[in-house]
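First the structure, in the form of structure tokens, and then the observations on it.
Heads up, one of the protein chains got dropped from this complex, but the rest are sitting where they should.
Each chain carries a letter (A, B and C) given by its place in the written order, and its residues are counted from 1.
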């Protein structure tokens, strides 16, 4: 069960292969994964970059609390949550949520719940840089 | 949009990294992934191996039909479906479903729908080998 | 009419062969009729079938040159 804040671009698929090693091969069953990357558009303006701010200490605690709540609700064999902070370029990975369970329904539902709670509760803030050189704080999260 | 039948063990994370290359970096947005691996137990008997049979030709067509139905229903930027056939060992990947969309809800719902339809409609049959040397055909699919 | 018949999974093992290549009288038969012609009894419960690699019910028509598959319920993924 790992929560990680990344200050540089990370490779989600390499992280997943590594995270899976921590689960006994014969117990892996079902893995459900979400990977969110920075898009180059938002609300119709061209977004050329993103700055992601977090609250060191509290952010990690909130993510761990969200993961613990999911573990209490579903029979999970493994969870990996990774979130990028700092200056982000289009195409970079922003967030990774992965859950392993013996059952596909549990893996899928836990992954979805962790992602939604992360988006609505975890202390991260986005500032977008636009093509015209200006920047703006994102005021609300994207709907699912 | 790719559907692939694998006759040997495949690395789902390496496949995913490769499949993602086909999607323009700035358009990747949200990826939802399911990976199912062979477990070493089923209905309380120790399963030591699995033989997965398919119907060459029809199986690929059914998978493509399922993918096309999902593409018609959700705005998908990419889909990758991989399924193992032949002699399988515990821990081997059996199935991979990955969907890319601009929106996380679309990616998640399409991934879930493709997986459920694959499990209930695609022509694959499992025969389990048990610890006592006997084997048995799996008679029905696992509930979600 | 000549038809290519395929069996899969438990059915293939129980019948001891991967398929049949029957020559039938007439120019059309149903999937169920083909099974009965081959095996001398009606199709067993839960038998699935496909004609030319598309799912087909037991009352679907089969014609000369068709590929007909019989198989148990699928258990993939």
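We adopt the following convention: a contact is a pair of C-beta atoms (placed from the backbone, for glycine too) under 8 Å apart; a residue touches a chain by one contact, two chains touch by 3 or more.
Quantities reported herein were computed from a predicted structural model and do not represent experimental measurements.
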Interface partners of the hidden chain - shown chains only, full complex considered: A
From A:15, A:77 or A:115, residue that would touch the chain that is not displayed: A:115
Touching the absent chain when the full complex is considered, from A:3, A:16, A:31 or A:94: A:94
Subunit A, residues in touch with the chain not shown (by the definition above): 36, 52-55, 57-58, 61-62, 83, 94-95, 115, 118-127, 137-141
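We adopt the following convention: only the chains that are shown with their structure count from here on.
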Chain centre separation in whole Å, for subunit C relative to subunit B (CA means): 27
Whole-Å gap between the CA centroids of subunit A and subunit C: 49
Residues of subunit A engaged with two or more neighbouring chains: none
Subunit C, residues touching no fewer than two other chains: none
